[in-house]
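Each remark here refers to the structure printed beneath this line.
Only one protein chain is missing; all other protein chains are in place.
Order as written gives the chain letters A and B; numbering starts at 1 within each chain.
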Amino acid sequence: MQAHRWRRAAAAVAVGALAVAAGCGSDNSSSSNSKLPTKIGKGEGQLNLVAWEGYTQSEWVKPFEKQTGCKVKSKFAGSSDEMVTLMRQGGGSQYDMVSASGDASLRLIRGGDVKPVNVKLIPGWNDFIPQLQSPSHNTVDGKHYGVSVQWGPNVLLYNTKSVTPAPTSWSTIYGSTYKGKVTVPDNPIQIADAALYLSKTNPSLGIKDPYELNDKQLNASVDLLKKQKPLIKKYWALSSDESDLFKNGDAVIGAAWPIAVKTLESDNQPVKDTIPKEGATGWADTWMLSAKAKHPNCAYLWMKYISEPKPQAQQAVSYGETPVNEKACPLMDQIEKGSCARLHANAPASYFNSIKFWKTPISDCGDGKKDCKDYTVWQQKWQEIKG
Amino acid sequence: MALGIWAVLILLFLFVPIGIIVVYAFNSSNVQGWPIDGLSTKWFSQTWHNQEMRDALWLSVRAALLATTISLLLGSAAAFAVHRFRFFGREAVSFLLVLPLALPGIITGMALNSFFTFWGIDLSYLTIVIGHATFCIVIVYNNVVARLRRTSTSLVEASMDLGASGWQTFRHITLPMISTALLAGGLLAFALSFDEVIVTTFTAGAQNTLPIWIFGKIRIGQELPEVNVVVVGVLLVTFIPVTLAQRLTREPRAATTI
Partner (left out) sequence: MAGDQGLAVLAGRPPGAARRFSAWLFRRPWLRAGLTLSPPLGWFVLIYLAALAALLVSAFWSVDPFTSEITHSWTTENFKSLIDEPTYREIALRTIGIAAAVTVTDAILAFPFAYFAVRVAPGRIQTALFVLVLLPLWSSYLVRVYAWRLILAHDGALNWSLDKLHLGSVNVGYSNWAMWIVFSYIWLPFMIVPVWTAIERVPESLLEASMDLGGSAWRTFREVLLPLALPGLVAGSIFTFSLTLGDYITPTLVGGASSDFIGNVVYRNVGVANNVPFAAAFATVPMVVMGVYLLVARRLGAFEAL
């Protein structure tokens, strides 16, 4: 009897010990992964960035360069695809950081082109809106592969003199009212915009997520875009394409990024932008650190700097997007009155949730089905649309 | 005369856009629109103080100089070999050398980019130069070959007969003979390298040559007059050397008889 009890106690102790050991073991494995820096070292004097046009204006870059001595060189990219390619170019060590949107970030993570960052070194991160502190497009398995920077919608831009009454629906660019004077981005992800429109106007297709399209849904979206083609004056690829088209009267309505709106408005052009009733696609951008970055300290200094309220506010107002740092709102109103509300910087979560953020289409539809079309198919279809 | 009018029209065609570029260097607005919004000279000083522009300009000049030097050496070497000696595949050499210019730049760019990536060569100033030199070689080669064809080898032989060594002959006879061809070829090669953008996009890493900087500005469509100012500056600076070179390399209009 006594031996029995003793054996049971020993077993319990052994199991307990095993459990503790297992617990310690897992703790060790997660902490051993932190080859993450614990403090930011001295700047290397140089920082090479891949950025969206308008993300590295001298307004906030010059003070950064002065503060840290890191000279910033930016390479502009017009699409997420381009960003991915640039980051992989030349063995991946050409550029230190990239301001990737949600449809590029996962590709970069999977491809091993970016590495995790230590968000504890970035104080501004604690003031980020909760949805963008660890979103699934830049945080995988609890590791942060960068810090969110800004987010915003793809808007409908129109010339207030030529387009009356003010448009409220995306149908204005799919119908023939403004034939030959429409412009949309030259980017395969534009198919998602068509899908979004169809999800509201043609519910029988059953489109729930404009980035998860099966064969039938994709073909319907492509058909819509092919029907749109005769209305298009030009598929804009560069930010200046957009502003030139509107300024010189070649286009009067189209899908746009806020920076074009700002460029035209600051030139006193009669334009306005709006989010139509069918909703909008959008993007949430992350500054990601290259796995083979040559200037990691300057990169951390940049992440730290750009997450502070003042640069957040400056960039938001300059580009026309929404900052992730909640403390930026009052500073935005100081730069431009009313900008905080106009750019939804203090908007409720419902606004955030209404935007369909860019993400990479993959064949996994997410609900058990695997017949969604992946991005290479989107690229081919886009070329067919353009012809 | 009708031909004279035609020539004037062609000149107008060539220079009206240049005129617009010059005028818009004084544009007071950020965005390019017609007619011009207003005139201002603020861009001149702003461009002059733009460090990024100066770095890009200096990189372009350095790359063009090195590429031109390489192509002068290699191009004339190839020209001599083809002119002097008969060897198997002689015809093919001209064909081969013209390929980088005849094939689209994007193919040359892509090919070189894959080549560098394959051998693990980092994209840098040197890869830019390699790309430029590859298509500049044929320009020097063509000029030197054309000149060599018009000179007789008897001069060289006479020099040797008179006791000059190979090197002396080269320095005192051959070199002066081809000097204007080298100058014309070198100048054209420099111009091509300085303004090249397609191959450079693929062979440059994070560096900005002047055309790449210009394209970045055109992309974003803001502060465009800075670009116009740079072009005006380059035109002013190169006007004199180009005129001088043309003066020096012009052959007298010979009335050749059959």
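Everything that follows uses one rule, which is that a contact is a pair of C-beta atoms (placed from the backbone, for glycine too) under 8 Å apart; a residue touches a chain by one contact, two chains touch by 3 or more.
None of these values were measured; they are calculated from a predicted model.
**Student:** Indicate each shown chain that the hidden chain touches within the full complex.
**Tutor:** A, B
**Student:** Given the contact definition stated above, which residue among B:39, B:73, B:155 or B:175 touches the chain not shown here?
**Tutor:** Here the residue in touch with the unshown chain is B:73.
**Student:** Looking beyond the chains shown, say which of B:28, B:152 or B:165 touches the absent one.
**Tutor:** Answer from the full complex: B:165 touches the omitted chain.
**Student:** For the chain that's not shown, point to the residue among B:29, B:69, B:94 or B:151 touching it.
**Tutor:** Residue touching the chain left out of view: B:94.
**Student:** Go through chain A and note every residue touching the omitted chain.
**Tutor:** 79, 81-82, 84-85, 88, 107, 110-111, 180, 229, 232-235, 237-238, 241, 244-245, 248-250, 360, 362, 374-376, 379-380, 383-384, 386-387
**Student:** On chain B, what residues meet the omitted chain?
**Tutor:** Here the touching residues of chain B are 1, 3-4, 6-7, 10-11, 13-18, 20-21, 24, 32-35, 73-75, 77-78, 80-81, 84-85, 87, 93-108, 110-115, 118, 130, 133-134, 137, 141-142, 146, 149, 160-167, 191, 194-195, 197-198, 201-202, 210-211, 214-215, 218, 224, 227-228, 230-231, 234-235, 238-239, 242-243, 246-247, 250, 253, 255-258.
Simple rule for what comes next: only the chains that are shown with their structure count from here on.
**Student:** Could you state the distance in Å from the CA-based centre of chain A to that of chain B?
**Tutor:** 41
**Student:** So in the complex, the part of chain B that touches chain A is made up of which residues?
**Tutor:** Contact set of chain B toward chain A: 29-34, 52, 113, 116-117, 120, 122-123, 205-206, 208, 216, 218-222, 224.
**Student:** Flag every residue of chain A that touches chain B in the complex, lowest number first.
**Tutor:** Within the complex, chain A touches chain B at residues 48, 53-54, 73-76, 78, 89-91, 93-95, 238-244, 247-248, 263-264, 266-267, 269.
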